[in-house]
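Have a look at this one.
Our next item is subunit A:
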Amino acid sequence: MSRRRFLFAATAGLACSTDRRPRLNVYNWSTYIDPAMIASFEAERGVRVRYGTYESNEEMLAKAITGNSGWDVVFPTHSRLAPMSRNGLLARLDHRLLPSLGKLDRRFQKPFWDPALAWGVPYMWNATGIGFNRDQVEQPSGWSTLWSSKLSGRITMLDDPEDVIGACLLKLGFPFDSTDAGQLQAARAQAIEQKRLLRAYINAEVKDQLVAGDVLAAQMWSITAASAIRGNGRIGFAYPGEGFPLYCDCAAILRESRRYDLAHEFLDFLLRPEVAAANARVADTATANGAALALLPRDPVLYPPDDIYARGVWPPALPSEAQRYRDRLWTEIKAA
Partner candidate 1 sequence: MNSVLELRGVAKEFPGHRAVDSVSLTLERGGFYALLGPSGCGKTTTLRMIGGFEQPTSGEVVLNGAVVNGLKPWQRDVCTVFQNYALFPHLTALRNVEFGLRERGVRDSEARAMKALELVQLAGKRANLPAQLSGGEKQRVALARSLVLEPQLLLLDEPLAALDPGLRKQMRAELKAMQRQTGITFLFVTHDQEEALSMSDFLAVMNKGRIEQFGTAEDVYLRPATAFVAGFLGAINWFGGAGVRPESTRVSREQPDGVPGRRGSVESLLFLGNCIHLNAKLDDGARAVAELSREENDFREGEPVWIHWRACDEMRFK
Partner candidate 2 sequence: MSARSWYLLPARVWMAIFFAAPLGIVCAYSFLTRGDYGGVEQPWTIENYTRLADPLYLTILWRSLWIAGLATALCALLGFPLALFIARSGRYRNLLLQLVLLPFWTSFLVRTYAWLFILRDTGLINTILLRLHLIAAPLQFLYNDGAVLLGLVYNFLPFFVLPMYATLERLDVALLEAAADLGARPFATLRRVVIPISAPGIAAGSVLVFIPCLGAYLTPDLLGGGKSVMLGNLVQNQFTNARDWPFGSAASLLLMLASALLLAALMRSRVAQELM
């Protein structure tokens, strides 16, 4: 533990009360930034960044919906951009204040969810696949590995309706974001059947159990897998053959924020190749910044080759009626 970090914490504790510098409040996923980058932004601009973290989009939305949460910059997943902008929660981006937009990877220059990049700047992306224990589980080809009775009691799924129901749909050959009642009922049956074998519905904290060998196969995000692999070389990550969801978390500015220009400066700062690379390296995530890729090792887990990437699907926001139907399915699965 470097002494610098210790001093950093101590001064932070003191600074928060007597500081006169302009403030910027950034609310992001918990492991998504390199603290050093925040410090350098603060030094460069002479501002003070208050950095809060959350574990799910809903946690962030609960605050953003109030309209006076006090946060300036948030990082919603791509499917949330449209509904948030429709509900007047987001500020429209001013490209004149974002000169570095060109640094984005070409795949994210005109994303289908926000072609004009009007609401969010793609920041980090990841996929949901299967993390597995190489010693005891052979390379999974599809989602069915998470249904193999051989691994009963050692399988976990994400505690997220979109991912679980989506995986069941893909396993049956249906589209990830299907709204067809028949297909969804079939997916529901798959999920309930899987429960017999299931150890738990559990998110990022499954990493320790996978590394330790408690869990042999887990539905997990590619970024969690990457850091698990760093912890234990015998862990693998597979992109299922039937397809897999891709999620891009985008930096957006809340309409309630009164620091519009400073927020843009922060977004542009994040787009600098060396900053994006540092954040991706420390947070162990895949960056949407094309220029930064040159500075980063091509980890196949984080950056799947094009043929595999092509099988990925970017789930759109579901209409509220379909969303409500899935929420009910999720309760039925859980209560089964």
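Everything that follows uses one rule, which is that contacts are C-beta pairs under 8 Å (C-beta built on N, C-alpha and C of every residue); 3 or more make two chains touch, one makes a residue touch a chain; residues count from 1.
How were these picked? Simply put, all candidates are chains of the complex that A comes from, given by their letters.
Keep in mind it's a predicted model, so treat the numbers as computed, not measured.
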| item | value |
| --- | --- |
| Candidate from this complex that touches subunit A, chosen among 1 or 2 | 2 |
| Contact set on subunit A toward candidate 2 in their complex | 56, 58-59, 61-62, 65, 83-84, 86-87, 153, 156, 159-161, 195, 198-202, 209, 212-214, 320, 324, 327-328, 330-332, 334-335 |
